[in-house]
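These notes are about the structure you will find just below.
Moving on, here comes subunit A:
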Amino acid sequence: MEFKIKLGNILAIIIIFIFFLFWEIFANYEIIQIALFSKPSLIFLKIYDNGFEIIGHLLTTLYRLVLSFFIAMIIGIFFGMLMGYDQHIYRFFNPLITTLMAIPGIAMAPIFIIWLGFGDPTIITIGIIVAFFPIVYNAAIGVRSIDKNHVNAAKIMGAKKKHLFLKIYLPHSFTYIIIGVKLGLARCWRTIIAVEFIAATGYGLGYMIWDAYEYLNVTIVYTGILILAIVFFTIEKTIIREVEKKTIDKWGVLHEQVS
Partner candidate 1 sequence: MFILPFIVVIPIWEIISQLELIAHLPPPSLIFSKFIFLAFEEGVLAQHLIGSVYRLLIGYILAVSFGIFLGTIVGLNKLISDTITPLLSLLISIPTIAWVPVLLITLGLGDETVIAAVFLGGFFAITYSVIHGIRTVNKNLINAGKIVGAGKYKLFESVLLPGSLVSLIPGLRLAIGYSWRALVGAEMLAAMVRWGVGKMIFTSRMSNVIETMFLGLLIIGIAGLLLDRLLLFIENKTVVKWGMVTEG
Partner candidate 2 sequence: MKKNQEKIKIHNIKKTFEGGNKVVALENLNININENEFAVILGPSGCGKSTLLYLLAGFEKPTSGKIYLDGKLIKKPSPNRGFVFQDFALYPWKTVLKNIAFGLELKGISKKDSANKSMDYIKMVGLEGFEHAYPHTLSGGMKQRVGIARALVYDPEVLLMDEPFGALDAQTRKQMQIELEKIWEKTKKTVVFVTHSVIEAAYLADKVFVMTARPGKVKGIVGVNLPRPRDYTDDNFLKVRGKILNLLESEVEKSMQQKQEIETT
């Protein structure tokens, strides 16, 4: 992946470095309280000492993310395209989806804890739900926004239903599906972390952070945040960009983007 060597990026890295430097200095000279803010040296030490444990938490969270996201994606794209294709299905489900989409994942946690207990079942289910809605919503819009003439052109050339689906509907709605997938992924991991605060037992980045908080272990709390920033920033910049490059950039933007 190309990393743009711009002056701006270099300055950004310098600023981050200076930030950590000042943080360390202020903490050492007790200008800010270590009990509240910890310091970079402690954080790096923590990562060095407990590296494996931390990676374990990270992998658990990632596992939950990947599992729930992929399930949501498959169901979401399928159902979304179905909705987009059939006007009646759309009219019936759209209000439901719009309403349910507005519910924050963390608010669902207490109910799901009663139904499914603590741990993976709750976390993954809620992950699936919050990722599902943006995907289904945008996939439906994607199919609905297809130029009727493209479909007609294919039909007149003798395309059968399966061909229509694969060669016309899927590529044309892809721009919107990608948007839905981006949104769904973002909501998914943000919600998983939040639900892990409440519902995780033993593993997961969210669990790690919340558990550390309850013991007032500030260093681990900051460690967790740091790891979240790095991991998810990287995921969004690399994986998403790669997928976008191989698809949208190759096919050209077929529709104006919807933010």
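Structure notes:
As a convention for this text, contacts are C-beta pairs under 8 Å (C-beta built on N, C-alpha and C of every residue); 3 or more make two chains touch, one makes a residue touch a chain; residues count from 1.
How these were chosen: all candidates are chains of the complex that A comes from, given by their letters.
No experiment lies behind these values; they were computed from the predicted model shown.
Note on subunit A: across 1 or 2, the candidate touching it in the complex is 1; the others do not touch it there.
For subunit A in complex with candidate 1, the residues that touch the partner chain are 6-9, 11-12, 15-16, 36-37, 91-93, 95-96, 98-100, 102-104, 106-108, 110-111, 113-115, 145, 189-190, 193-194, 197-198, 206, 209-210, 212-213, 216, 218, 221-222, 224-225, 228-229, 232-233, 236-237, 256-259.
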